[in-house]
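This is the structure I have questions about; it appears just below.
With one protein chain withheld, the remaining protein chains of the complex are depicted in position.
Chain lettering (A and B) follows the sequence in which the chains are written, and residue indices restart at 1 in each chain.
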Amino acid sequence: MTSELLLEVINLKTRFHVAEGTVYAVNGISLSINQGETIAVVGESGCGKSVTMLSVLRLISIPPGEIASGEALYLGRDLFKLPEAEMERIRGKEIAMVFQDSMTSLNPVLTIGRQLTEPLQTHLGLDKQKARQRAIELLELVGISDPARRLNDYPHQYSGGMRQRVMIAMALACMPSLLIADEPTTALDVTIQAQIIELVEHLREKLNMSVIWITHDLGVVAEIAERVIVMYAGFIVEEALVDDLYEEPRHPYTQALLAALPRIEQRRDQRLRSIPGAPPNLLIEPKGCPFTARCEYGFEHCLVEMPPLIQVGTNHQCACWFDLSAGKPR
Amino acid sequence: MTRYIVRRLLQAIPLLFIISVVLFILMQNMGDPVATMGGRKVTRKEDRIRLERQLGLDKPILLQYVFWLVGNDWTKTDMDGDGVAETPGVRKGVLRGDWGISLVNRQPVTEVIGERLPNTLLLMITAEIVVISSALLIGIYSALHQYSVMDNTITTITFIMYSMPVFFFALLAMYIFAVNFKKWGLPYLPTVGMFEPEAGQSFGQVMWHMVLPVATLSFGFIAGYSRYIRSTMLEAMGQDYIRTARSKGLPRRQIVYLHALKNAALPIVTLVALDLPFLLGGAIVTERIFGWPGMGRLFLDHVSRSDTTVVMGILMMIAVAVILFQILADVTYAWLDPRIRYK
Partner (left out) sequence: MSSLADSPSNVIQPHLDELETPPLSLGQLAWRRFRRHKMAIFGTVMIILIFLYCFGGMLVFSEADANFNDTSDRLQPPSREHPFGTDTIGRDIMIRTIYGGQISLIIGLTAMLVELIIGVSIGALTGYLGGWVDSVLMRMTEAVLVIPQIFLLLVMAKYFAQSIPNIEFLGRTFSGSVLVIIVVIGITSWPYLARIVRSQFLSIKENDFILAARATGTSTREIIFRHILPNSIAPIIVSATLSVAAAITLEAYISFLGLGVRPPTATWGNMLEGAYKYVQSAWWLWFFPGALIALTVLSINFLGDGLRDALDPHSRAA
């Protein structure tokens, strides 16, 4: 596996201007992914993980959205500085995205075949015949039986799991270098979920693709990711290789998340541990660490300044004023 | 699907019956058709009685209705007033295609209506085409440029147009484009009839004469429909599948005119069909103002002269058309929306 740098996001800040004020959705995210890598971005609903990736692809509606600052370097080119026509050439061809709700993400009045052949015709210039042929191959690839006939069906004629496979097929049609999967299995049964995960893994290997997997399910992360990024309220709080993260979480939030996972060896009379409190109101401009209110280890300085991401081990970064391993503030 | 259509058609039959009965009874009190027969004033009592008998107006209402529906050639009527029924009737009744004779000019109703119907159809079909194309253009433009100055202006103008009574628009249009253009030496639009008598009924003449009536008939609908398209387009553009389409890197044109529009324009089909009654209503006023020889004017003329048979003929024809169009609307929508077609 080559480790050429594919995508580098530098200090991304995204805001939304709504009637009630400004929503500070992404507050200075920096991440990078190399060719052939699989990383997972983890966090609660509303932590900004989807918005980050949508911002990179410039799929945020502007207005009310605004990319306040930051760069997104794809193979060295800043995506935020490209004209829209250039972005259109990158979307679907170099970077592709799979969305969570396959029912609403597919156009109900167009056939699956039409929606599959579109990117092929647009990006690869295939004529109708060849595009159809390729579409059938794609459906086969993702495990849809009787693909030639199914091409003429409409989204509502597919089951949930099959629709999600079609979304994946659509995303992979032009063999992108980077696939962003935004919670593709959240709405599916556990068994289907396993199939989809296996499918993506298999295809990733075959095509030497990079995958950014957005999820809030730590179980999924353990299965597929090499590296994990943990987000909270628009900030990155921890980043590590998957094994390191599970064995030795260094941020109180990560620790609490992992502790909240029900364990099969838990005794029945033991209460499930949850994190007290609620995520912060994103309408307030963030000052200090956003997790402070719910943090076991929070102290005054946490309210004053947001801790920077610092190296706490090999390939392991953490943004916290409290040193968990030492048991005292840094 | 065929079962559905057949069921709707069968449901329509009792509806039509009820409508025809109610209308028929309603019209008995519309006034005295005999009073202005054929333009001459009938003053002598004997003449009145004779006419009434000839037209079958001396029979009880229910019997008149029955005769209207199924004719009277299976029975004899008393034509010479001696109390003895001896003359066989000649009417076959509506159910066999005989709509009777106009009480005003003694022509068969089918002929009377048939003369004028094409003219109204010409107006209405042209108006409908103008309405749909204009509304799509304006609606899509507004949606794509939401909240721009142009959009806000369009919204205000459409609101005003939508609220303006048809005759006011017509008179204003007449005043500006016909009267004042003439005064200012500009080519002006004609305001009466389908063609200039001297020039004869040519394609060009009719087209030129159609401009003002079609504009009058359409403006209200254009206003309403464009607002509707604007909102359905905005809704469609905000859907997840548009985000997917963008993430695939599709060109903007394709996203707007295929992905969004196909979803947004679907309900228009139903609207167009269901607006038929309003289009017909507008036709009456428009035809009156512009002297267009169509069914609307026919209706007006014959209602004011209490011509029951012609009025019933027109009303029943409209009822049938409206019901058919409703069924057509449902069927077409079900056929166009894949979610319903492939259940």
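Methods note: a residue touches a chain if its C-beta (ideal position, glycine included) is under 8 Å from a C-beta of that chain, and two chains touch if they have at least 3 such contacts.
Note that the structure is a prediction, hence the values are computed from the model and not measured.
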Note = Only one of B:Ile5, B:Ile18, B:Ile61 or B:Ile129 touches the unshown chain, namely B:Ile18
Inquiry  = Tell me which of A:Ala25, A:Leu110, A:Cys295 or A:Cys318 is the one touching the absent chain.
reply    = A:Cys295
Key: Touching residues (missing chain, whole complex) on chain B   = 14-15, 18-19, 22-23, 26-27, 29-31, 156, 159-160, 162-168, 170-172, 174-175, 178-179, 191, 224, 227-228, 230-231, 277-278, 280-281, 284-285, 288-289, 299-300, 303-304, 306, 311, 314-315, 318-319, 322-323
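In this text, only the chains that are shown with their structure count from here on.
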Centre-to-centre distance between chain B and chain A (centres being mean Cα positions), rounded to whole Å = 57
Inquiry  = Show me the residue ranges of chain B that touch chain A in the complex, using the header's touch definition.
reply    = 239-241, 243-252, 254, 258-259, 262-263, 266, 337-339, 342
Remark   = Residue set of chain A touching chain B in the complex reads 57, 59, 84, 87-93, 96-97, 99, 101, 104-111, 118-119, 122-123, 153-154, 156-157, 167, 170-171
